[in-house]
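Here is the structure we will look at, set down as structure tokens.
Only a single protein chain was left out; the remaining protein chains are all shown in position.
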Amino acid sequence: MSLLSLKGVSLSFAGSRVLDGVNFDVPPNQIVSLIGPNGAGKTSLFNCITGFYKPQQGSISLDGVETLRLKPHQVTQLGIARTFQNVRLFRQMSVLENVMSGMHCRTSAGIIDAILRLPSQRREEAEIKDFAEGCLTFVGITEGWDRDATTLPYGWQRRVEIARALATKPRLLLLDEPAAGLTSGEKQELIELIRRIRTERDISVLLIEHDIELVMSLSERVSVLDHGVMIAEGTPKEVQANPRVIEAYLGVEEDSLGL
Amino acid sequence: MAELPTRPSAWGGLSTILDTPAKRGIAIVVILVAMVVAPLVLGQYATVILTNALLYVVLALGLNIVVGYAGLLDLGFAAFFAVGAYTVGIATLHYGLNFWLALPLAVFFAMIAGVIIGTPTLRLRSDYLAIVTLGFGEIVRIAARNLRETGGATGLSGIESPWLFGWHIRTPLDFYYVFCVLAIIAVLVSVRLANSRLGRAWLYVRHDEDAAEAMGIDRVRVKLAAYVVGAVYGAIGGAFFAANLGAISPNSFSFQQSVLILMAVILGGMGKIPGVILGAFIVILAPELLRDFGDLRLFIFAVGLLLIMLFRPSGIWPVRGKR
Partner (left out) sequence: MGAFDIFTQQLVNGIVLGSFYALVALGYTMVFGVVKLLNFAHGDLYMVGGFAGFLILSFLAPFLGPGWLGVAVSMVFAMIAVGIIGVVIERVAYAPMLSAPRLSILITALAVSLVLQNGMLTITRGQYVTFGADLGFGGINLGNLYINYKQIVLVGVSIVLMAGLELFVSRTQYGRAMRAVSVDKDMSRLMGINVSRVIAGTFFLGSALAAAAGTMAGAYYGSLWYFMGFLIGLKAFTAAVIGGIGSIPGAMLGGLILGLLESFGTQLPGVGSEWKDVFSFSVLILVLVFKPTGLLGKPEQERM
């Protein structure tokens, strides 16, 4: 049974079709990549999965639970977390505070608990802090937790974002172009990290990526989206050899050469 | 292992000077002693002014939660102030209720008002929210001016001063101490909320509400919580305001009032508690010092606000250096 299942998802914006009848599955405990030329609709698909866009047609379910009607925060509570294409850490807040945001939906202390500083609230605060620190250590950030998160070097910020998503205790992690702007050394570390996320934390990972090498070495499954349509799915090798995929990419490459 | 990071500490920029618990303890003692002694040293007139300033501290801290933490521009905060004051007025005058029973009633009504106003409007974008809250503020004021129960344009008078375990809270000095206690409670509650899960959630939503949603935070509920908590502050301020003055009229709950409270929040530095306290004092004391300028005072305030927004949006209170 799939962990994440999309059936016939179609999305239109002001008359233009962004996604067209997309069928897509992410099996449990796997690393799946979603690739495709620019403008193919990949981030839109992410936004549909996480509840920010509402597709006009189709169904999306996580472990059998329909998520289409849910608000984004409910989708996260259900177990889907994400990072963003442009890193969106909370400004003027520390690295640790950023990661702690993930724990909000897993905890429950309210106004009165906070005002009275009940023992249960203080325990919960310690728990939040500990788990957040654990996530930071897991992604390889062991110091500078007090620093303003946006003052970190870019590569580190990306890792903080991942730690933040991990703090929501997800079952499925969506990474939107996690390798963009990273050095090759950092990319290698990213590959290690994603593998550890899958193996050590038992979290499925779905990533959008343009770095084909990274995709091929990391993923167990690759799906290719072009102009809102899923044109191929399979192992990295299968997809690489698929003529439709080659055409989709070659077509774009010619244009980009022209630019 | 890092210490649990509190928001730039409650002391803001002063935390570099007051860096040990001992120093902070001394500072607190000094402040408390000053508060107790002030009226004796400064005389009755100054005491009344200080009482007003303390009222504004409570109100501004409440609005600070809405604007400074959650980032919601509320231009109608005086509405909650009005709800608190009029509930106490009506309950004690028309229904013979004891003040201490009217007080929770006032809080209750303010919370209801907060939920009713907030639920449909908090999901609007910030510009619209500002105007809608302004509209609500006006609606409450106009209603207060036109309804019989609220005494119409002349308002209510003859509100009894409360008794507390045999202490008749009657004189300006009595009320000064009452407001001291209120202000202290307001500060404590604000500090605790700021350092809590909810306080952080407010900041997450304020800085990037979509990212906050993506992290599983229900932004509407979080905003509503800020709005209702702010309403409670406003209502408590209003309730004691009514008891203090003994008479209230719709003029105290106008848009100008909402703006004045907002100025207190901003001048000192949105979100920073000591800054807001300073702002409250500035807003109340400056008119006294600028008394000779008459109507020019408001103009000076407005220009000051504009200059602050253009050149020092973090407010007057010294900001702790970037960590």
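Order as written gives the chain letters A and B; numbering starts at 1 within each chain.
Assume a contact is a pair of C-beta atoms (placed from the backbone, for glycine too) under 8 Å apart; a residue touches a chain by one contact, two chains touch by 3 or more.
It should be emphasised that the depicted structure is a prediction, and the values quoted were computed from it without experimental measurement.
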item: From B:Gln44, B:Ser126 or B:Thr171, residue that would touch the chain that is not displayed; value: B:Ser126
item: Among A:Asn47, A:Thr76, A:Asn98 or A:Ser204, residue touching the chain not depicted; value: A:Asn47
item: Listed residues B:Tyr86, B:Phe99 or B:Phe301, member touching the removed chain; value: B:Phe301
item: Touch list for chain B against the chain that is not drawn; value: 67, 71, 73, 75, 120-121, 124, 126-128, 130-132, 134-136, 138-139, 142-143, 145-146, 206, 210, 255, 259, 262, 266, 270, 294-296, 298-299, 301-303, 305-306, 309-310, 313
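Going forward, only the chains that are shown with their structure count from here on.
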item: Distance between chain centroids, defined by C-alpha means - chain A, chain B (Å); value: 41
item: Parts of chain B lying in touch with chain A, wherever the complex brings them together; value: 1-2, 4-5, 189, 192-193, 195-201, 203-204, 207-208, 210-219, 225, 229, 322-323
item: Complex interface listing, chain A residues touching chain B; value: 50, 52, 71-74, 76-77, 81-82, 84, 88-94, 96-97, 100-102, 104-107, 109-111, 113-115, 117, 121, 124-126, 128-129, 133, 145-148, 151, 164-165, 167-168
